[in-house]
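Would you mind keeping the following structure in view while I ask a few things?
One protein chain omitted, others in place.
== chain A ==
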Amino acid sequence: MATMAALCSGLGKRKLTRFTTAVVCLTNPGIHAGLWRRSCSQYKQVTSNRDLPIPMENPYKEPLKKCIFCEKYVDYKNLQLLSQFISPFTGCIYRGHITGLCGNNKKKEIMKVIKRAQILGFMPVTYKDPAYLKDPKVCNIKYTE
């Protein structure tokens, strides 16, 4: 009994109760075998799947966030819009982690459109047009002032 008790404490509290029932059964050989089988029925696995969750797609899934220019055409003549994506100090085009546009397509498209406007002579290259300096911020950039 002492050894059994030690074993029980070693196993832990949860298994203690089940093990004690088994221990009781074993130490009293006089009990009918049917009792032993009944107590061991606690170990039976649940076969019915009625209560388990049904595997399916998340019904509360939100539609993917769309960027500013999703499914829209950006004109190279739209200087005010394009100058929102360049730095006012150096005139360099902002990258994807600043603009927050979707995928590689839109980022490259905006870069190409800005480049086209600069080469065609619509937009200045090394600075931002001073008329558009007070535009609302679209990009995720913070200027140290």
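As a convention for this text, a residue touches a chain if its C-beta (ideal position, glycine included) is under 8 Å from a C-beta of that chain, and two chains touch if they have at least 3 such contacts; residues count from 1.
Keep in mind that, in the parts below, contacts and distances are computed from a predicted model.
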*asked:* Tell me the UniProt protein name of the chain this structure doesn't show, selecting from "Septin", "palmitoyl-protein hydrolase", "Proteasome subunit alpha type" or "Small ribosomal subunit protein bS6m".
replied: "Small ribosomal subunit protein bS6m"
*Would you mind spotting which of A:R50, A:K65 or A:K137 touches the chain that isn't drawn?*
A:K65
_Residues of chain A in contact with the chain not shown_ = 63-67, 70-73, 75-77, 100, 102-103, 105-106, 116, 118-126, 129
